[in-house]
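A single protein chain has been omitted; all remaining protein chains appear in their positions.
Just so it is clear, A and B label the chains in written order, and each chain counts residues from 1 on its own.
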Amino acid sequence: MDQTPINLLEIKDLKKTFSISGGLFRQLTLTALENINFNIRQGETLGIVGESGCGKSTLGRCILQLLTPDEGQVLWLGQDLTRLPAEEMRKRRADLQIIFQDPLASLNPRMTVGEIIADPLRTLRPEMNKEERRARVLKIMEAVGLLPEMINRYPHEFSGGQAQRIGIARALITEPKLIVCDEPVSALDVSIQAQILNLLAELKDEFGLTLIFISHNLSVVRHVSDRILVLYLGRIVELATGDEIYDDPRHPYTRALLTAVPIPDPKLARQRNIDALKGEIPSPINPPSGCTFRTRCRFAKPFCAETRPPLEMIEDGRLVACHRWREIEVPEEAVLGA
Amino acid sequence: MKTVLSVEDMSVTFALHQSEVHAVREMNFSLSEGETLAVVGESGSGKSQAFLAIMGLLAKNGQAGGRAMMGDINLIGMAPRQLDTHRGKDIAMIFQDPMTSLNPTLKVKTQLSEVLVKHRGFDQRKATMAAVEMLERVGIPEPVKRANAYPHELSGGMRQRVMIAMALLCQPKILIADEPTTALDVTVQAQMLDLFKTLTDDFGTSLVLITHDLGVVAGVADRMMVMYGGRAVEKGTVDDLFYDPRHPYTLGLLHSTPHIAHRTARLDPIQGLPPSLEHLPKGCSFNPRCAFAFDRCLAERPPLADTGNGREKACFYEGPMAYGKVA
Partner (left out) sequence: MAGITGKDAVLTEYAQRLETLDAPKGRSLTQDAVRRLARNKAAVVSIFVVVFIILFAFVGPYFLPWTYDKIDWTGIRKPPNFEAGHFVGTDQNGRDMLARIMQGTQMSLIVAGVATLVSVCIGIIYGAVAGYFGGKVDAVMMRFVDIMYALPYILFVIILVVMFGRNPVLLFVGIGCLEWLTMARIVRGQTLSIKEREFVEAAKAGGAKPWTIITRHIVPNLTGPVVIYSTLTIPEIILTESFLSYLGLGVQEPQTSLGTLISFGSPVAETLPWMLIGPAVVLVSLLLALTYIGDGLRDALDPKDR
């Protein structure tokens, strides 16, 4: 395989809108994603965080072409996936897979575990015969920690954690290069969550995967990611390495998100003064003018309402979209109080 | 401090087709005025069922035993009509999904004032005013406008606030919150937790916080009770349990929770799966997943015993617990 650190995926000016009906004869446009530009390097884990409705799941699905973006390009090793004919894209799918949030809902209840895991092979590796498929399924099942004798069981006989392992096995079976993990542990119990996170880390090393890890849980994202992308109302507000984001957040939203994360440490949790955001996320149908975050931002100035802040490169590879990032001081004590 | 609720030897059993499932067994705890007790456990640990039983909200095939004394009244086994006079007034409960407990066809103010008219004999006008005032106190902006809205017109955080407002209207002594912030975004969650603190400090309400999220517990609770397989396995103050956990399960939970401030390469999760209540292992329910289990754990079930300093744990192991190294 090519050893140069290359951009596996480049997202350029991605835009996605949904039209929803706002009563009789009225069509409203919801801009789910706009001006999305970033790269994913081979072998890294990119975390995508944001609150509900920020477009993080939509972004994952646009990358996989499960949703068709309105504008922009999704370049996979230089090849634009949005322009690819359906048949070509189908073959490409072996390289890009997905793991879902609700492990049970993502498994067809009428199929056995073996059939579910082998399903992508039927279309993507039609040349394989039944025995080869079965051998491959057993191998993957072992890799994700499922016992071989589970192969003929049905999804409803499994707990959430095991079901998620089945989902992971299905994603791995085509030997993908990139896996989009859409909230893969949010529906799981704490102890199982940790097992799955460790499993993903192991599999990443073993199979040389690149991961896009979508989650609303900042602690989890921090734990798994090399770089983190923060979304707010369908726009990138900050992109930086995990350490940069957590030690030195530049965007006021990132900072507010971080201070809101509960810390499993009573003394720290009590000391910390939470920079609680006022109010709630504005409606994406009618977002605020200028900077979309200004309505909740404590650093907002009148000019924030006029123009939309561009996504600026502030250091090497570090991006932030805020008019005032230069003026806002980094607090002396670290944001987390640690 | 004054004890407002004391639960003794409570159990919850569900009758299934041919068998019985014990969702909660031998539960004992007390709740003081203005205190926040966190009840922590994974799904199936019985943490929700225990409090549904106290509220008299068990499913039809459920049966509660033991005592839950609020003053000198026992809430367990009380006739539904009698229970209605206390529910809402003295003890209230809020749930993870506020939409299921709000009537979608009634305006917010109607649902709120109903409680006051019923329990405190307010007339309609006064009740509506009190309702709007309460909405404001739980931090809802433009309370008059929101009061005239239907539940589906509000956001998730807003609905949860309405639920809390409804629960607080009659100024109950005890508020039970079952995973109140699980469905909410972090920024809204932080607001809610802040609100809970205000509640216990200003209103003197005792709060029971049922959750699986140790991060939430750390910031809000005073004491905590860890549940596993239908039983309490460790009890103590939040600081004691977080900094010096004595039960391997508590320790395992702490090690499974990613910490935002310091990144570790690997988490040390508890191995295996939570047990099904129908087939609890012999001896200590936790023994198949426990790194410190020895032969006694397989044969005998450890009782919940006092270990001094107001702490209790149900475990035979007394040695040091260096997690992840012993296993």
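Heads up, the rule we're going with is that a contact is a pair of C-beta atoms (placed from the backbone, for glycine too) under 8 Å apart; a residue touches a chain by one contact, two chains touch by 3 or more.
In this text the structure is predicted, and so the values were computed from the model without any measurement.
Participant: I'd like the shown chains that the missing chain touches, ordered by label.
Facilitator: Among the chains that are shown, those touched by the missing chain are A.
Participant: Out of A:R90, A:K278 or A:R326, which residue would touch the omitted chain in the full complex?
Facilitator: Checking each option in A:R90, A:K278 or A:R326, the one touching the absent chain turns out to be A:R90.
Participant: In the complete assembly, which of A:D119, A:D226 or A:E312 touches the absent chain?
Facilitator: Selected residue, touching the omitted chain: A:D119.
Participant: With the missing chain put back, which residues of chain A would touch it? List them for me.
Facilitator: Missing-chain contacts on chain A: residues 61, 64, 66, 90-91, 93-94, 96-98, 100-102, 105-113, 119-120, 122-124, 131, 134-135, 138-139, 142, 148-154, 156-157, 167, 170, 174-175, 207.
In the analysis below, only the chains that are shown with their structure count from here on.
Participant: I'd like the Å distance between the centres of chain A and chain B, where a centre is the mean of that chain's Cα atoms.
Facilitator: Centre-to-centre distance between chain A and chain B: 31 Å.
Participant: Help me check something: in the complex, which residues belonging to chain A touch chain B?
Facilitator: Residues 51-52, 159, 161-162, 189-195, 197-198, 201, 216-220, 222-223, 242-243, 246, 256-270, 274, 276-277, 279-281, 336-338 of chain A touch chain B in their complex.
Participant: Which residues of chain B touch chain A once you look at their complex with the stated criterion?
Facilitator: Touching chain A from chain B are residues 42-43, 141, 155-158, 185-191, 193-194, 212-219, 238-239, 242-243, 252-264, 266-271, 273-274, 289.
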